[in-house]
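Contents: one structure, followed by commentary.
One protein chain is absent from this view; the other protein chains keep their places.
Naming follows writing order (A and B), and every chain is counted from residue 1.
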Amino acid sequence: MSSDEPTSPGSGSPASEPNHGRRIAVIWFVLAAVATPIVVLVWGPHLPPGDATLQAQHQQEINAILAGIVTPVVLAIIVYAIYTLIVFRDRGEPGPDGPPIRGDRRIATAWIVFTAAVVVFVVSYGTYDWLGPGVGSGSGQGPDPIARPDGAKPLEVQVIAQQWQFTFRYPSYGGLETQDLVIPDSRYIEFHVTSLDVIHSFWAVELGVKADAVPGADNVVFVLPDRTGPFQIRCAELCGLWHGQMYQLTARVETEAGFRTWIAEQEQLFGDVTRYLPPYAHVYYPQPEYRAG
Amino acid sequence: MAKTAIRPETGPRAGWRSLFGHGVIAGLAFAAVGFVVGAWLGGVIGRDWAGVSGTEQNDPALVLGYVFAVVGWLWGLGFFRYPAHRLRGEEPSAYAEEREGEGIRRFFGVSTDHKVVGIQYLVGSLSIFLIGGANAMLIRTQLLSSDGTIFAPNEYLTIVGLHGSLMIMTMSAAVVGGFGNFLVPLMIGTRRTAFPRVQALAFWLIPAAALVLLSSVLVGGFPSGWTGYTPLGDQARVGVNSYYVAFGLVAIALTLVGIDLFVTIVTMRAPGLTWGRLPLFVWGVFATTILMALSSPMLLAATFMAVLDRTVGTVNFIAPMGGSPFLWENLFWFFGHPEVYILALPGFGIVLELIPVFSRKTVWGYRLAVAGILGVALLSFSVWQHHLFVSGINSALRPFYSLSTELISIPTGLIFLCALGTLWRGRIRLTVPMLFCLAFIFNFLVGGATGIYLSDVPSNATTHGSYFVLAHFHYTIMGGLVFALFAAIYYWLPKMTGLRFREGLSKLHFWTMFIAFNSTFLPLFAAGILGMPRRVSSYDPAFHGLNMWASISAFVLGASMLVFIVNFVLSQFLKREPAEPNPWGSRGLEWQLPTPIPPHDFDEIPLVRSAPYEYGVPDAPPVADLHPSRTGNDEVRIG
Partner (left out) sequence: MVVVVVTALLTGSLIFFIASFLRNRPPTIRVTAEGGETSLVLQTVGALGYGSKPDWVSYLAQQPDGSWEQSTIFELPAYSTIHVTVYQYDSQTGLRNPFFGKPQGLVGGTMTVDGRELSVLDPAEAAHTFTIPHLGVAVPLKGIADDATNPCQVAPCTEDHDHVTIEFTIKTGAPGTFRWQCFVPCAAGFLNGNGGPMQTVGFMDGFVDVV
């Protein structure tokens, strides 16, 4: 790895031994060979956002792959830097300046090729993931999503964000609106996220779902839950006074049967207010639209 | 350059009377008068408007008050004297506004001496930085407990907004305005920037913007954070106008700074200073000025549209009436992303400038470093929608923006390669400026690595809007630029003021700052990716441990700033030990001047004879001939 630089006069100093490059490479290789598998294989399956849904699993996988790329790169730079700082440290004796190494074409080319390859890989794999098997990978795709699930029609659930609570409508149950979010497992859910006032963001943490709620816009995100259990909903976009308190801990994924029971209960509970609700639409403009008063 | 005929102005007034000439005091007084006039005018205009009558908020009055106050501020400082003289057909000298030989009072008025303007920027930026930092301490105090009861939620949001806005304002101008103004003319061998009055104007807009922003506290604060998203910004109380007006002023200031320094670097380089010999700090400033000049006008447009929404009742960003919230997001981030490179690029310039000096080696891959700097600048205009990946934009756009964002890591990688390559086989001296540069490399490495997560669409769904993003940008902006700023302060202040820093205190400052900084923000990556959103005044108790750790480390970080202040006051005002003219043995052109630097900088415009990084090159000529007329040297030799 060392290029053809002139040896500095006055040998005997560590700077004239030519095998620094190899030494650095060896130290780095050992550290990276130990750390990277630990990061990817041991820590990887426990990385956020967890594996409760297909989308979360894909995010977790990507996070692990990125960690697997980042770890050796960061280690390389740290090992190199610490090594050079120790070995090439000025010992205080008078002497000439460092050798005039202006560059090395091979190293520069290798570096550029390597970084470009990492970039291309990361972008391609990430794009392939959300366009293909990840079906959006939990990110809001706007009103016209490209990555859609094939197979059975998903259950459409609308998430209405308003200052400062999320409510949920189930169009296939007569436009019923509820205070809590309960979804069945093993069926695709198609969230339509919108807002009634300012920009919020629907973040279902354990589901790995994040979609901004923009007034006048419909933001679609797909999720396929893998198992039952509770999940948190948090608002992830500053929306005014109670942004930090705009969260719900009562959301959960239920079995198909459990979901049917729950929705029947909700129809009992909220049936009498459903007639006052506006007809189901992907976007609402409730009064007052502009300045009140 | 010949002086034009000096008009016999009334000379600088002596003693206490000088307080009543044009200057800061007059500026404040005229600003107060201007505010009253503007507020009255706004009240008259908006008296019968729906949004004004019957509510307690009078947006037109506040906005016009600010605008007239800024006009009054500039008038009191003396910016209208030159146009007034010219309109009357007189030709005042370029030196008429300079208050030479008046000591400290030069710094409190309009000065066309680039060295004075540079120090004004530095002092102004550091003061605002400290206020922003105090706000950060308040934020971390609130977040010591998971149910946030110290500040009520809307006061907390104002503090958060003030912290972000003040920091962005001050840090955008700190290096380019401060060190850029002071050093770039010296580094390129000229005596002034291209438009000194414009530069002075740009400077004085910054304290005006800061005061406007801070005055929001008096009118109810603002809940929109530094990004000012509408429609929340449309909905908020009058205090949010302070935010929009302040950022409008900053946008104007940044545009002016950018244009001035860009023209200076392009047209005023000394003979022999080819682009291939330009110091890397100047390259960094050059790239930054391009970004400033091209992106800041977008911020001005966006804030102007928001102010229109709030005052005259346009509906640019209000969806039910035909506007679009996405419009603000795109306009703002079209500025916002180049803005963060405005913050990062000067840091790159400083680090690449200092590392050769402290490794006693020439820069490894000079042309690659320049390519890296320019590549970052160019690409930064094409990435802004990565802030909007989950916001419902057309999802077909996302692969493009993911690619463009990732591509920036290639030129950034080149900069790292050159910085690290310069260390190879050097004679590395771990002086305090060098320590800060090395800390920059580490911090920016962490920040850049975590940026990869944010640029990847699936991973972005995990991390957007959470503390992960916050930790990422604090690592790149604070861990990057602020550390580089301190490196620059410790490196160049001995030349600028001629006084040494106390070595022990400097090292204490560095180590406490570096360790406390990492200790503060590293846990926040975890908090974010595990589910803690940004800008929250309370959080899930599960994150209590992480937040407590971060808060206590943040207090230590604040304490390290106090160490710096003590160091600064002791060395610059109390002990005042003189520094040698070139304590670091640097080959830079600015170091070849005597200390203190004479008011006219160079006796003669120098003839540049070699690049500034030729350490270890046998038979390298000196960097420049400072008196070419004496040596009869007028031949420019390249190579």
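We adopt the following convention: contacts are C-beta pairs under 8 Å (C-beta built on N, C-alpha and C of every residue); 3 or more make two chains touch, one makes a residue touch a chain.
Since this is a predicted model, take the numbers as computed values, not measurements.
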Hidden-chain contact residue, picked from the options B:V217, B:L327 or B:L374: B:V217
Full-complex contact with the absent chain, from B:Q120, B:T190 or B:Q235: B:Q235
Touch with the omitted chain, as defined above, among A:L31, A:I69, A:L85 or A:L277: A:L277
Option from A:I24, A:L196, A:A211 or A:A251 whose C-beta touches the chain left out: A:L196
Touching residue (missing chain; options A:Y125, A:W242 or A:Y280): A:W242
Residues belonging to subunit A that touch the chain removed from view: 160, 162-165, 167, 177, 179, 196-198, 240-242, 245, 248-250, 269-270, 272-273, 276-278, 286-293
Hidden partner interface residues of subunit B, rising order: 50-52, 54-57, 104, 127, 130-131, 134-135, 138, 147, 149-155, 158-159, 162, 214, 217-218, 221, 223, 231, 234-237, 318, 569, 573
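Here is the rule we use: only the chains that are shown with their structure count from here on.
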Between subunit A and subunit B, centroid-to-centroid distance (C-alpha), Å: 30
Subunit B residues within the subunit A interface of the complex: 50-51, 54-55, 148, 153-154, 157, 223-225, 227, 229, 231-232, 235-236, 313, 315, 318-321, 324-326, 359-368, 389-396, 398-399, 402-403, 406-407, 409-410, 413-414, 416-417, 420-421, 423-430, 438, 441-442, 445-446, 449, 452-453, 455-462, 464-466, 529-531, 533-540, 614-618
Contact set on subunit A toward subunit B in their complex: 5, 8, 15, 20, 47-49, 55, 58-59, 62-63, 66, 69-70, 73-74, 77-78, 80-81, 84-85, 88-90, 95-104, 107-108, 111-112, 115-116, 118-119, 122-123, 126-127, 129-131, 134, 136-147, 193, 197-199, 201, 203, 205, 208-212, 214-219, 232, 234-245, 247, 285, 289-291, 293
